[in-house]
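The complex appears here minus one protein chain, its other protein chains still in place.
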Amino acid sequence: MAIFIIRRLLWSVVLLVFVTFLTFLIFVVLPSADPALLRAGRNPTPEIIASIRKTLGLDQPWYVQYFKYLRNLVLHFDFGYSYQNFLSVKETIFPRMPATISLALGGAVVWLLIGIPVGILSAVKRGTFIERFAMGAALVGISAPVYWLGLVSIYLFSTDIGKFPIFDATGNYANPWDDFGRWLSSLILPWIVLAVSFAAIYARFMRSNLIEVLDEDYIRTARAKGLVERRVILRHGVRSAITPIVTIFGLDLGILLGGAILTETVFNIPGIGRTAFDAIQKSDLPVVQGTVLIGATAIVLFNLIVDVLYGFIDPRVRY
Amino acid sequence: MTRLTRARLAPALLIAVAGLAAGCGSSSSEKSSSKGGTNPGGAEIGKGKQGGDVTYLAAADVDFLDPGQTYYTFGFMVRDATNRSLYGFKPGEEGPSPDLAASDPQISPDKKTITIKMKPGVKFSAPVNRAATSKDVKYAIERAFTANVPNGYASSYFAEIQGAPAKPISIKKLKPFSGLQTPDDQTLIIKLTKPVAPRVAAALVLPISVPVPESYAKKFDAQTPSTYDQHVVFTGPYQVKHDASGKVTGRRPGKLIEIERNPNWDKSTDYRPAFLDSIRIEEGNDDQTVATRRTISGQSLMCCDSGQPPIPILKRALTRYKDQLGRVASGGTRWIAMNMTIKPFDNLNVRKAIVAGFNRSALRLTRGGAAVGPIAQGYIPPGIPGYDESGGTKGFGDTLDFMKNPEGDAALAKKYMLAAKKQGVPVSSDGKYAGKGGILTIATNADPGLSTAQVGQQEFSKLGFKLNFRKVPQDTLYTKFCGIPKAKVAVCPNVGWFKDFVDPESMLEPTFDGKAIKPAGNVNWSQLDDPKINAAMAKAALIEQGDARNKAWAEINKQIVAQAPGIPYSWDDSFQLESKDVNGIMNGNFTTWDLSFSSLK
Partner (left out) sequence: MALLEIKDLTVHFATEDGLVKAVDGVSYTVDRGQTLGIVGESGSGKSVSSMTVMGLTRAPNAHISGEILFDGQDLLQASDDELRKVRGDDVAMIFQDPLSSLHPFYKVGKQIAEAVRTHRDTSKAQAWDRAVEMLGLVGIPEPRRRADAYPHEFSGGMRQRAMIAMALANDPKLLIADEPTTALDVTVQAQILELIDRLQDEFDTAVVVITHDLGVVAETADDIAVMYAGRIVEKASADMIFHGPEHPYTWGLLRSIPRLDTPRDEELVPIAGRPPSLITLPGGCSFHPRCPYVRDAHRRTEPGLVPTDADPQHLVACLLDQGTRRRLWGQLEAGETPKEARALAMEDGEVELDTDVAEAGTEPGAAAARAMDTAQTAKEEEAG
């Protein structure tokens, strides 16, 4: 097990380096804006452009730029400086992580709390009104774009422009250790909005998994043993049906920890996703690299966690 | 001489990259006026309630707090409230007023020397805590020529200062400029290598003249790039929150900027009333719909850094929330540029035919229609001297037939097309372009620019021109395509130019002077290079401010329009929103709210 984890971690490092390389390459190949020209203003002299290029290191061939970036990253854990405002990428991104983590984890709790029970209920109450209603709602939930849902929820419930002013919806994020109440109040709507489509997907996934599992022979065995139905469903059925959900949950969480761009944008939550979005628009490669690295690290890490966890959940899987 | 210099030297306002989305334009009154536009609810400049806190909803962060580096509208707005330059602009006034300076600049008869007297007792914020002197201004200008402090305009407007390096140098190699002399703490003498003192003096309104205390800033400037941006000291009525060492703590990029009163500010030295106690700039309001809605129905909010609300909201605001809508002339023109080095746009008759046939009114609709400003008739917008001399809203329609009908004149277009046919351009007998191959067109990928480009595409196709349409982000459009002559883009439907100075030269010289064509960052998008026009510009540049100068530039404007290098279509205004309880004042120079003059009701 330990060897497995160590090997996977080493591979992860290789993967992350590759990801930085790929990001770099995409920037070189695709026609993004020229950062030096952007920085130089609208009517720059060639001398200023040259000087800015030099300052940003853009006068060197791209592979030299990449090598220098990588060297600073590996040797000094230095993420470089923004092309746009010269601020340290590390200092730009790291303070934004609490917001993204809060959003992702809170949203995950909400969607699990809704999606899993609804999925179980729909599977158990198959063919009834409950199932039809739940799956209909799930379809709506999956189809509703986060963007639209976010705006609707803001118009309905935010304290500034809502019809029923209940939550501090936009731009009120505060870190929980600074102001716990505001943290909570500012995140409730985003959590729900973020969770809606996930809850719907998880409910459907849980339902189909459980229906499949309830057809398994060992469920018949459990019933033949005389277990109460509740125990049959929860201990025997759900226990199996939830296993694949752990996998997608890990991946979803990993992806979200790289930034939930739409939710962060609608609710103005200062997280990683929005930083990435802004940076891409401004062709701010160092910041993009930083956010990509954070996102990729989260995904890689959660993949590993899922794999390790899987060994505990499913005794048939061993490393 | 001071009378002359003072009049028209309004600030070089550099709005976003090459007039990026930033809404701009003139007052809707369609009159020539550089006055401050309309302040909502009839707010009176200079009057207001003392105290109160305002939150400003912004999408993005300011570019820089460092006055040597800040370059964009939003940065200018914050800079004006927190740091004072030698000259500044009161809202609603046409000309600059002395700010740090005690009086107007004195310009020598040979136009090679400028003498400025500074007010005593304008103190820096902590930890410097001493009065700013002419030596601080000298250092501020000098550092802007170094690679450590990349400044976008120093070499454009101040290159003639004696001793200034031709290229940005390392700060380690920086030697005091012989052309910047400080005989005493209150006097700055600028010596120039060329007789361009009026322009240099005018440019002193730029943040480059905000004093920077060398002994304090030195260690930050030694970094490449300088980190003074995170340790700025302030001279204005406000300051961004900072700790005792001077490190700025109130700016968290993408999140917020906390602006509070500067305890070292002395009201008696300043024209700013500074009513508000604090301004909290909340960033990340990328969703303009939400931000504008919040502002309209909320309390103590101002909005937005993005120049103009989304068109649908703007249209509604113009009727329903008039009292919450600020409007200001910004002096900018939007047009569709045709690259004259690429066939068939090298043919004058073809260009004339296109302009004649174009429904420019339809183009303007994509920016909000008649309510937001007039249809552009040339390249000197309302609010810029030379506008009236260029025929105002009528433009040159009387003499240039193809500019007469903004709805488009199909018959006239056909006539010019057939004329082009005689010159060998492939044109069908019914006046349609018959050339082969698509015409490379680079358009922006987001509205409203995208709509404009699409309408443009339609108009082109009426005359048989098939545009090979490519959509890219606005920044990419300028820095990789339209601004690079080598990219050989034939049509750039989303270009625009906004005033640098309240002066016609700054409108026409960068955009239509053949000598201004550059391999990168080019803004003469049509690549118009007409020796006659070039010569006329060189001559007109030396004419002193006044009617003669305005007439000369209006004449150049007409010559440019006669060459039909583009299809000008909009002189739209800049709009900003505020909450009901806010008494916002627009400043025509940075075309947005003036934080030092706005107050609560």
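Think of it as A and B in the order they're written, each chain with its own count starting at 1.
Just so it is clear, a residue touches a chain if its C-beta (ideal position, glycine included) is under 8 Å from a C-beta of that chain, and two chains touch if they have at least 3 such contacts.
Note that the structure is predicted; figures quoted are calculated from it, not measured.
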item: Touch partners, limited to displayed chains, of the chain removed from view; value: A
item: Contact with the hidden chain (one of A:87, A:103, A:219 or A:287); value: A:219
item: Candidate in contact with the missing chain, chosen from A:130, A:166, A:227 or A:308; value: A:227
item: Where the missing chain touches chain A, by residue; value: 127, 214-229, 236, 239-240, 243, 313-316
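What we mean here is this: only the chains that are shown with their structure count from here on.
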item: Distance between chain centroids, defined by C-alpha means - chain A, chain B (Å); value: 39
item: Chain B-touching residues of chain A, taken from the complex the two chains share; value: 31-34, 37-52, 54-55, 81, 84-87, 92, 95-96, 151, 154-155, 160-161, 170-171, 265-266, 268-270, 274-275, 277-278, 281-283
item: Complex interface listing, chain B residues touching chain A; value: 14, 16-19, 57, 60-61, 63-64, 71, 147-148, 150-153, 155-156, 166-168, 224-225, 227, 229-230, 252-255, 282-287, 289-290, 293-294, 297-298, 472-473, 475-476, 478-481, 483, 500, 510, 518-521, 523
